[in-house]
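Here it is: the structure, laid out below.
Shown here: the complex without one of its protein chains, the others still in place.
Our next item is chain A:
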Amino acid sequence: MMYDLPALIRRTTRITFFFLSLGCIGLAIWPDYKPYFGGFMIGTIGSLLGSFHLAWKTTRIADLAVTGRKSRSGFGYLSRAAIGVLAAVVSVQVLHFNLAATAAGILASPLVTLLLGLFTIRRLKDGQSNDERGEK
């Protein structure tokens, strides 16, 4: 079965790296727009780190649900919010990039995850294969 979390994370990482490479290319071609491309890249890196953290937390909560152990761990929202704020502060205060571009970058990884999830659900409904090896 391919509709699982590690596969989703791998694909999200791949597509987010694609966005990062687009930002690098834009930075190289249009140096005048450095605040926008740079802010977008910093935000994208922050959102990717947040996605990794969220995947770790989700796996941990699923483990706890399966084993039936009781734990007082939270969902890690504060940590992810701190990652976002850190990305924004580094981008705007330290590197003097654009704030709106940074916010757009922070939104990149969740949007990629949403689109991948919707495509995967549609493919599974159609009964098509969902990975390169023909497995479902």
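Basically, a contact is a pair of C-beta atoms (placed from the backbone, for glycine too) under 8 Å apart; a residue touches a chain by one contact, two chains touch by 3 or more; residues count from 1.
Definition applied: contacts and distances are computed from a predicted model.
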Undepicted complex member, UniProt protein name, chosen from "Proteasome lid subunit RPN8/RPN11", "Alpha-D-ribose 1-methylphosphonate 5-phosphate C-P lyase", "ATP synthase subunit c" or "Diguanylate cyclase": "ATP synthase subunit c"
Missing-partner contacts on chain A, residue numbers: 1, 3-5, 8-9, 47, 50-51, 54-55, 58-59, 61-62, 64-66, 68, 75, 77, 80-81, 84-85, 87-89, 92, 99, 102-103, 106-107, 109-111, 113-114, 117, 120
